[in-house]
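What follows is a short report on a single structure.
Only one protein chain is missing; all other protein chains are in place.
Up next is subunit A:
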Amino acid sequence: MKILIVDDFSTMRRIIKNLLRDLGFTNTDEADDGNTALPMLKSGKYDFLVTDWNMPGMTGIELLKEVRADDNLKTLPVLMVTAEAKRDQIVAAAQAGVNGYVVKPFTAAVLKEKIEKIFERIQ
């Protein structure tokens, strides 16, 4: 299970990386925005994408739309972990095809639950 973590704050990437490791996912890579993440996704055979929304360059929602528009990536499960908490944003993310949405600040238990739920639905 190879996971890409996209967030512009290295601290948040590190927190998510640590939580994922605790959940047994040790094969993770990091990117600081959509522009860095997209080429990695296209060449890297990732099984799961965890992304923030608000980032300089390409935002998380733009990255999600790019992923869904790409024939090789469109089935990639995407979990959004973000401080963006407006209802219409959550609706927009759902319409863009997000698989899960976690608002910051979050707990380890919430992250675990959402990830497990996503994999349950895929299998």
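Methods note: a contact is a pair of C-beta atoms (placed from the backbone, for glycine too) under 8 Å apart; a residue touches a chain by one contact, two chains touch by 3 or more; residues count from 1.
Basically, contacts and distances are computed from a predicted model.
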Per UniProt record, name of the chain withheld from view ["Antagonist of KipI", "Protein phosphatase CheZ", "Biotin transport ATP-binding protein BioM" or "Molybdopterin synthase catalytic subunit"]: "Protein phosphatase CheZ"
Residue, one of A:1, A:69, A:83 or A:122, that touches the chain absent here: A:83
Touch list for subunit A against the chain that is not drawn: 9-11, 14-15, 18, 53-55, 59-62, 82-92, 94, 101-104, 106, 110
